[in-house]
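As you look at this complex, bear in mind that one protein chain is not there, while each of the others sits in place.
This part shows subunit A:
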Amino acid sequence: MSKTLFARGARFAAVLGLCLIAAACAQTRPELTGNSSVVAGSGQDFVVNVGDRVFFLNNQSSLNGAARAVLDKQAQWLQHYKNYSVTIEGHADERGTRQYNIALGARRAAAVREYLVAKGVSPTRLKTISYGKERPVAVCNAASCWSQNRRAVTVLSGQ
C-alpha cells in the first residue's frame, strides 16, 4: 500500500516537475529548446543552450544579425540568472598586427557589452578584457579558422 502510494507519488512529482520546468521555460526562455541533459542555469547551460560567443567580420566590430540573436539570448539568460557576473573576452585573428589587434579585441568586447547593457543587463555585472590575437581557438591556416578566432566570448564568473 505504502509502496504503491510512494510510486504513484513519485510519478506524480516527476510529472509535476516536468510541468514546472516546461512552465519556467515557457515563461522565460521560450526559444531555448536545447539540450535537456544540462542543468538549467549552469555554466554548461549557458554555453550549450544559449551560446557563449559571437563572431565578427575581418577587421570589424559591428554585430550582425546572427550575433545579435545570440546576444539577445545571453541577455535573457543573464536577466534570469542574476547571480552571475560576466567577463566579455574580445579576440582577433592572427592576420593583423599585435597592438592593433589588442585594441580591436577590446572594441569587439565593448560592442558586446554595449549591446547587453542596452538589453537590460546591469553594467556592473559586465567586465571586458581583450586578448588580441594571443588566444586563438582554431589553429589551421585558413579563412575558416581565422573566422572562428574573430570572436567575443561571454565568460561567466562568480555565481
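As a convention for this text, contacts are C-beta pairs under 8 Å (C-beta built on N, C-alpha and C of every residue); 3 or more make two chains touch, one makes a residue touch a chain; residues count from 1.
Methods note: contacts and distances are computed from a predicted model.
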Legend entry - Protein name as given in UniProt for the chain not displayed, "Tol-Pal system protein TolB", "Mono/diheme cytochrome c family protein", "Phosphoenolpyruvate-protein phosphotransferase" or "Response regulator": "Tol-Pal system protein TolB"
Legend entry - Touching residue (missing chain; options A:54, A:78, A:102 or A:152): A:102
Legend entry - Contact with the hidden chain (one of A:57, A:118 or A:140): A:140
Legend entry - Residues of subunit A in contact with the chain not shown: 59, 61, 94-100, 102-104, 106-107, 110-111, 129-132, 134-141
